[in-house]
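Following: one structure in structure tokens, then a few remarks.
All protein chains of the complex are present and in place, except for one that has been dropped.
Residue numbering begins at 1 within each chain, and the chains themselves are lettered A, B and C in the order written.
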Amino acid sequence: MNSTLILIQCRDKIGLVSQIAKVIVSYNLNIDAMHQYVDEGEFLFFARFECSGPATDSGIIRDELLKHLPEQAIVKVNPPSPKKLAILVTKEYHCLGDILTRNFFHNTDAEVCCVIGNHTDLKSFTERFSLPFYYIPHQERSKEDFESEILNTLSPHQPDYLVLAKFMQILSTDFVSRYPNRIINIHHSFLPAFAGGRPYHQAFVRGVKLIGATAHFVTESLDDGPIITQQTITIDHAYTVAEMVRAGQEVEKTVLNKAIGLVTGDKVFVSGNKTIVFE
Amino acid sequence: MNSTLILIQCRDKIGLVSQIAKVIVSYNLNIDAMHQYVDEGEFLFFARFECSGPATDSGIIRDELLKHLPEQAIVKVNPPSPKKLAILVTKEYHCLGDILTRNFFHNTDAEVCCVIGNHTDLKSFTERFSLPFYYIPHQERSKEDFESEILNTLSPHQPDYLVLAKFMQILSTDFVSRYPNRIINIHHSFLPAFAGGRPYHQAFVRGVKLIGATAHFVTESLDDGPIITQQTITIDHAYTVAEMVRAGQEVEKTVLNKAIGLVTGDKVFVSGNKTIVFE
Amino acid sequence: MNSTLILIQCRDKIGLVSQIAKVIVSYNLNIDAMHQYVDEGEFLFFARFECSGPATDSGIIRDELLKHLPEQAIVKVNPPSPKKLAILVTKEYHCLGDILTRNFFHNTDAEVCCVIGNHTDLKSFTERFSLPFYYIPHQERSKEDFESEILNTLSPHQPDYLVLAKFMQILSTDFVSRYPNRIINIHHSFLPAFAGGRPYHQAFVRGVKLIGATAHFVTESLDDGPIITQQTITIDHAYTVAEMVRAGQEVEKTVLNKAIGLVTGDKVFVSGNKTIVFE
Partner (left out) sequence: MNSTLILIQCRDKIGLVSQIAKVIVSYNLNIDAMHQYVDEGEFLFFARFECSGPATDSGIIRDELLKHLPEQAIVKVNPPSPKKLAILVTKEYHCLGDILTRNFFHNTDAEVCCVIGNHTDLKSFTERFSLPFYYIPHQERSKEDFESEILNTLSPHQPDYLVLAKFMQILSTDFVSRYPNRIINIHHSFLPAFAGGRPYHQAFVRGVKLIGATAHFVTESLDDGPIITQQTITIDHAYTVAEMVRAGQEVEKTVLNKAIGLVTGDKVFVSGNKTIVFE
């Protein structure tokens, strides 16, 4: 028995499920799990089918599905896995440590191809896992120059996704456009609260009773891209900013890992500025 | 545009989704949301379709679906709503208060037909909502006699579901068999921990850092029926039993309300001793 | 054995706990539970002592404590209880229902003296609990006139706190100044996210994966007063605005009840724009 994963995104119309299911059954595949969603604002249909059955040619099924779907449908059958991840970091180790530990034990749908840091703090740690660490400083040079070196460094690795694992530099619109919906950021607040810099400091000043973290795709608009997942934890008046940071880092790690798992497991679609997540 | 809700439970086989969707589209219905699940241990298929389209005859769609499904399939098309609820209580008001407040404002898929109490503590409260309260004491009589009076009292109301809203009496197997998978209980612990009596006392003695509540269907086996939903909250060493009770009551109320909403919204299937919940 | 509750707020200095504890022991009281906190930014000391021992004269203990504390210390010994609450509502019933149910069974540190509504939707419900409902419309009159009628209506009841239980009118600075840190509002978002109007609509548009509620004291600055407690729940892409509202109302109810319990249980201090909550 083989597994076949089918992902579909297209204009909505009546009878889509019926036609898709008919194609699936025609290849003798059983639907083990399916999720679908219609974004009624955008008139878009999204679906994910996990099937089992005889070995099949992904390309043939894909072509057959495209015949029965509205024009410009996007269909993926058995998309490549594992995904290749490039990790961008600055100084904080907690998210990177979590990612590299999993990677070492091959326990994900992803594999890390390299780590890029604009500081050297995480170089020794990365290299202990036998992974390349590229130090690309941002100081005393233009952003254009800085980003250009990153792009050149990434190029031979051909990553599927970039993960900003506490990368404290804002990427330009031009850079982001090279990896559309392929850059995952972890922001250390429950967006849209406390966007921008020093969110824990903002949270302390405001006297909130919750802190949190948000994983989102990066778009040209800072901290405003499609949210993949987010989580909060309870705090109280006695938390200093440093204690918020420490507690928050645990949430950041959890949320970023969750987001990476969802994205590399082909469970996330993007519709306008929102995500559809089929868990 | 009308809404059509279709619920299906049957033996699993290849192509079910395709055949069901074909029937649905043949009535010009659009699938707005669908959920399906295959219990691979039991070889059972469960599905729930929310459709929109022209007005249709529920009986005809149902018959057409049955033609294409395995024998003994259970199909419901536009099951009756709102559901009629009979509430059984003892002395604690918190769950009942929540249910009657919602009922007063008609803000649910359910309507309360009566309240039965084995004490009179909640009589005045119930009657303020212009609902019948039947006092049926359990003292100084046999359980058979007690339950027989409850059954007779319920009979003219023809409730769809019985809700044990902190009803502190154990029902006999015979009683339960009259309402199979139609009695919802709230147990004041996160089952299977602390089944049986005085769960908060047990929790205090064990020194746990969590307390919780579980809503489940009642079967002949005490506290052991299919779980619908459950939730925990964090406590610490400083909680007395009384404080656990007070904090726990909030969770009980939330969990019972959630369960009632799921069941009366036709979102819960039972498979063996488990529930399938399509949220 | 009697219980004695002591609340202290004053400038911080070395040896405060020692001096306070010395006074307490001099009256033969045992400290069963104590909480203290120093706001190092404001140089303020806050403490709450639950004591047991022989019956004592609250005024005498208070005077003795004041002798040993810095000038302008605020000391309360056995503050009056239950607190009197006036509830202000518009059309939504869920928070009011929760408050009136508890009130009916006297299960709190508070008692409701009246309900004021700028619509009549909740009049019948309130009166079923034998409580006065005052209909004070805001339409076709000045805010000054509207608020003046509210103040006059409240006056004979002498409430300790006003609870805005989904009261959809913004109160003037002048009104708020009559009840400093004595007006509790429930805002239907996790502030500071989605302050202002239609927070669930804002949340839908932004595509967040969490919604929440915040209870706070009302100050002259809208949605910006000291936060008492707040909570979030997880949602997903499939939630419509209406479903967010429904799920959110459960959280609003829980959060507002929590806040009322904390405030009327004398567990909340205000320091600048923050609360100190001794749970």
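Simple rule for what comes next: contacts are C-beta pairs under 8 Å (C-beta built on N, C-alpha and C of every residue); 3 or more make two chains touch, one makes a residue touch a chain.
These figures come from a predicted structure and were not determined experimentally.
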| item | value |
| --- | --- |
| Selected from B:Gln9, B:Thr126 or B:Thr232 as touching the chain missing from the view | B:Thr232 |
| Candidate in contact with the missing chain, chosen from C:Met34, C:Ala73, C:Met168 or C:Val241 | C:Met34 |
| Touching residues on chain B - with respect to the absent chain | 37, 190-194, 206-210, 212, 226-232, 234, 236-238, 271, 273-277, 279 |
| Sites on chain C contacted by the missing partner chain, in the whole complex | 14-18, 21-22, 24-25, 28-34, 36-38, 53 |
| Where the missing chain touches chain A, by residue | 33, 93-94, 97-98, 101-102, 104-105, 107, 125, 128-129, 238, 250, 254, 257 |
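Just so we're on the same page, only the chains that are shown with their structure count from here on.
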| item | value |
| --- | --- |
| Interface residue identity across copies chain A, chain B - same or different by half | same |
| Chain separated most widely from chain C, comparing mean CA positions | A |
| Chain A-chain B separation of Cα centroids, rounded to whole Å | 37 |
| Residues of chain A touching at least two other chains | 37 |
